[in-house]
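Here is the structure we will look at, set down as structure tokens.
Apart from one protein chain that is not included, each protein chain of the complex appears where it belongs.
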């Protein structure tokens, strides 16, 4: 007899995605769907998609979905959650969306301790619009709007979102994970599930920053891109739990 | 013979201000003007006024002044500074301006390490519009939009700006001071001057958070208001230097 | 003699100077200035030590302090 | 026998599964699927340990893994 | 009939409250009424005024430029509104705070030391209601009872004890010659 | 004279570059020209096409719906544009990637195994230029020298060595029967 | 119900609550802050929510979220704050979401003044954001109408799945008048099967979205929406004729100025001038036909607004330029007196 040890989660629609080959957005989608499956909350979950490569996320999750304006997913999620306090609300946002144009909404959803979960895809670039600099692009990184490499004197410094969000009293759980290796993916999975659990327990705002790849705009193959996460991103964006007021530590 | 030990600084226009009796906005104006005098930079200083009670700051400083849109002073200052890199540019902003509507601009001017100085008046309330809750209003504080006292479950938690800005790589100097006592005012004066010096030395972004009063909207007399800074604000907003990459420590 | 002078028309009668003077020689007067405030005044110039604390805390830069030297 | 199956039409030929398989039994095929990608395939099913690493890293949920029990 | 008021003074003198009492009583009597405050940052320690209209017709503009009645509680307000009062209109002046009288011969004036009267009777902050007493007495728009009843109705139950002082102040004003 | 092109294929096949070469050569010859790419997220791993117009009149819409010439590098593009080619128009098909021919009898077709020709000659990625060779040969809009000169001018000095391969590829296409 | 004396801003708030709006999102700005302040006091008592957002941008997007979840919801602001909401309003339109947006206008442009104005007429009626879109705009002229139209706005919004704007000015927002409020707890809210409120595994998932990457699909969506706009034009136009039956000169004015105009019409009549007033109540859809019906009879029209003449073209288009259209207005927060309007009636209009 055989047992299925891995298959598509129910909460992930059985459709092809528009993501580029090897783009890890797809992995994170699956992890979110797995968390929804594991917690059995698909029927009361409302997801909020951003503007960015994951704009079509509304086509990929089996729960109710809203497509927000660029950067405003946290505000939209707040509106939903305040109407439906017992629902499970998550946003899925890129780095441009979350910490460039959406900075104010992000900080305030944290300060308010809004009972929602944010999945934050840090790929150090604007994927959707074709490779411009993100607030999280690394110093020296070449993008189409930092063609000579990001210089702190001109384009400023990359922002560490977890460190920033951890300073806010309303942030309950805040962790940085990566999806560059199978062990890291498994950790990411646990963290995402815990973030949803934090919300369900009404403990406050939870955010998981996922170091992710953009092979297309980094100009690397998918495997090289995973390598770049390891060699260049993680050193600047250390993995780990930055805040946890839930009193458990299963995520570590 | 006698010597003048205290008089109006040159950089402060010789006009009456519109501030309420006992409002400490006036003290901070004077400290800024003293810093400009001390450093002899009035002729190359451009100040940016916010929307808030200090909107008329453009009438009070003897340097060139710009009135910015609510929350956008840091962006306006960036525009000026990038055109005139050798000028001295400062913004003067309230808590609603700086960390509600202007959150994104504030965080990014810090991340970019923009060579400007921000004077941040934290009076835990929206003064200008008549006493609404600010992002820095304390838990339990009654305001016209938290008439039953600010509750973290509804209105969220107050934001500690210095702690947040200190996480950003471009912030060079970041300190919280108060103007409730003469010694505190003298410390505030040193901090403000140092912030301007940090800018002149092109070391990055400098921000001084000033715990300030709003007797009118707090419903207290001016002296009671100073007391409230001591008893209620300082415990939640500890004074001190939160970041200093200038390598000096004259501010302490 | 040390001397504090007031720009009376600028005073808003907030009383902060009164509250910080170590010599307790300041008070709000009974007369009104043209803005309708009771301006601050000095009761006993002799006792003034020219510490300038009143001036430092005055939000309206009303006070000039001169020290005998 | 352990079994990995591929939803071939969904595969984008990114090669991530190939790179993580501890048994090095995956490869990108030469044929194209209708999207124009060379889909991944298994060279030697026998050797598969059903560790599901390939499936875990696949961004497109192409792979189902069954373990003999 | 259309009667227009401007009430003006410093912030904190109860100007807006007094204006509202006039409008409320007009409403209770079945008139059309409107009340409009000045607003904005000039309120910050500065002057404060409101327009009140009581009419048996539909009210057009709620903004009163040339009032039938001006009720003023400080000098700047006296100076600003005295010239604007309509011919055959009336001024009510708190003479404790305004040491001026009108020289216009086409309007009448009442000079009531309302602040002093209030303070002398232990009614600090009651000058506004003292003035209302005089306004009601002089305009005869309302009876004493109509006015006090409407005022009582506008004060929340939790602060009902205030009515006693208000009645006292009102009567002082009404009785002032 | 107005000649319109659509060039279409997958992203990464050099479609936009090829279109630009046609427009640039037209410009060099003094024609009015326009070039317009499809743009947007559908580019993400998907198809890609561009419109080129070469004309001695003012160019109206830069969008080509019914081209005189369609140059296609994959099956979806063949299927999409084959019905849209103008009557008496021409299709240029990379037959390495498209194993179909047009059954329309009002257009002509050239089937060039451009990808294979390029690869066989060590010119990986040169299929687009091979096709251009054939296009120039068949349309006679330009001479070989005109085209190669204009192409050379469009390539930055730092990458001048590319011209050698391009010339080789172009000639293969031009010579293909 | 007995009448109560209420501020315009407060009347909007109380009426909205009585019409089933339990979710308010706003950001303070003069001269409309009392709406938020009233909501902050009342909402907790009725089990509702008043949330002061971090900005107008956040507020309008919270409204988008709450509307998506199926709630009756609203926001309010004044001129600069409305500009900030424009992107969000365009998203609400593009997502076919109902809500109420209140604009209590002030002097502009920029930070301007805070005094009453009608300077956002163009913005409200033509371009509350980018793209082909319209928002029904109601222009009340009394505190009673502020209250009533809040209810009307929610009904229109739900019926046609569109944001609706209440456009008033600082004077209306700040003034008190007697008002009769709708009874409490009587509003029956319509079903919203499209809402994203969790499918509970009982229905297909719902998606709220304004992105249609295929332009032909987007075109269809827009055309469908314009059909609904057509229905709104058929069913929801509101206006008032005042002494127009025999009028030679017809004033066209809305909101606070229409009241001033009424007084001025009376004054003109006393002088023997046959004046009348046409008051558009819906500024979009504009009562074109109803105004056109007066074009033959009138000798001229006089538009009166607190701006530089933003409604003039709508009048010209409505009456197909059949008669001269003059204009009288004040700007920057200034308010004309009835006498000023009378002078304009007697002359040819003009600014100031």
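Which chain is which? They are A, B, C, D, E, F and G, in the order written, and residues in each are numbered from 1.
As a working rule, contacts are C-beta pairs under 8 Å (C-beta built on N, C-alpha and C of every residue); 3 or more make two chains touch, one makes a residue touch a chain.
Quick caveat, the model's predicted, so the values are computed rather than measured.
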Listed residues B:32, B:46, B:162 or B:177, member touching the removed chain: B:46
Contact residue for the chain not shown (choose from B:53, B:68, B:138 or B:239): B:68
Touch criterion as defined above, residue of G:33, G:52, G:75 or G:90 at the omitted chain: G:90
Among A:55, A:214 or A:229, residue touching the chain not depicted: A:55
Residues in chain B touching the chain absent from view: 42-46, 48, 55, 58-59, 61-69, 72, 75-84, 87, 104-105, 107-108
Absent-chain interface as seen on chain F, which is shown: 20, 23-24, 27, 32-37, 39-41, 58-63, 65, 154
Interface with the unshown chain - residue positions in chain A: 51, 55, 67, 69-71, 96, 100-101, 103, 126, 129-130, 132-133, 135, 144-148, 154-155
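The rule is simple: only the chains that are shown with their structure count from here on.
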Geometric centre distance via CA averages, chain E-chain B, whole Å: 41
Whole-Å gap between the CA centroids of chain C and chain D: 84
Rounded Å distance, chain A centre to chain D centre (Cα mean): 26
Multi-chain contact residues (two or more partners), chain B: 19-21, 55, 100-101, 103, 135, 155
Contacts with 2+ other chains: residues of chain G: 30, 49, 51, 54-55
